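Every protein chain of the complex appears in place save one, which is left out.
Entry: subunit A
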């Protein structure tokens, strides 16, 4: 992504967008369809982390849960309640998929916060696949469950008759913008937050170059990294939550399209 736009600039120690470059794990060859890259590695680690928490953590099935088991149970109860509250009781058959989405995103976001790691959800390619799966799945589900009356989602019967065609047009457009905003929201938030952290990180070693300005800038930027990191921990969770809750909202529209 950021390859030719920088390189000769001497202002920053490294470019803040360098962390998002996809590179093969072994060698410097081109990235093909089946090349094992750093994205592959960190997505695999994400899956392993989810497996460790949800399968190994709950394998004891003790009546009095241990630490891992209670975290897993909390996550399960949290998402189940969200699906039930937002999408309704008849959305519970789709709960496993939503749970999978949430656990994957939240672990990908949190693993990306480890210094030197790679955030797989900061790439629109990764989030777009998840958003398109939700979009296609929800649309197919709407037509399967409601037949042609799913289209009444776009035909708002409570509005005046004159306005309805215009509203239908707006509703159709906003329906098709859903996967775009759904994916870009997550990727953009992750990318922006990590870029901000790396901007401050690039200013931090300024004291090594110039002791005059550096004495002021270095402590300030280290403080800023700490503060932004704290914010990023919050944002990582909230964005996973928002992605999941919007999936529930779209699912509700598919199950109950009548306004």
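What we mean here is this: a residue touches a chain if its C-beta (ideal position, glycine included) is under 8 Å from a C-beta of that chain, and two chains touch if they have at least 3 such contacts; residues count from 1.
We adopt the following convention: contacts and distances are computed from a predicted model.
Undergrad: According to its UniProt entry, is the unseen chain "Glutathione import ATP-binding protein GsiA", "Carbohydrate ABC transporter permease", "ATP synthase subunit c" or "Electron transfer flavoprotein subunit beta"?
TA: "ATP synthase subunit c"
Undergrad: Among A:24, A:88, A:137 or A:188, which one is in touch with the chain left out?
TA: A:188
Undergrad: Which one touches the absent chain: A:54, A:82, A:99 or A:130?
TA: Missing-chain contact among the listed residues: A:82.
Undergrad: Tell me which residue among A:113, A:133, A:156 or A:242 touches the hidden chain in the full complex.
TA: If we include the chain that is not displayed, A:242 is the one touching it.
Undergrad: Please identify, in ascending order, the residues of subunit A that touch the omitted chain?
TA: 1-2, 5, 17, 82, 85-86, 181, 184-185, 188-189, 191-192, 238, 241-242, 245-246, 249
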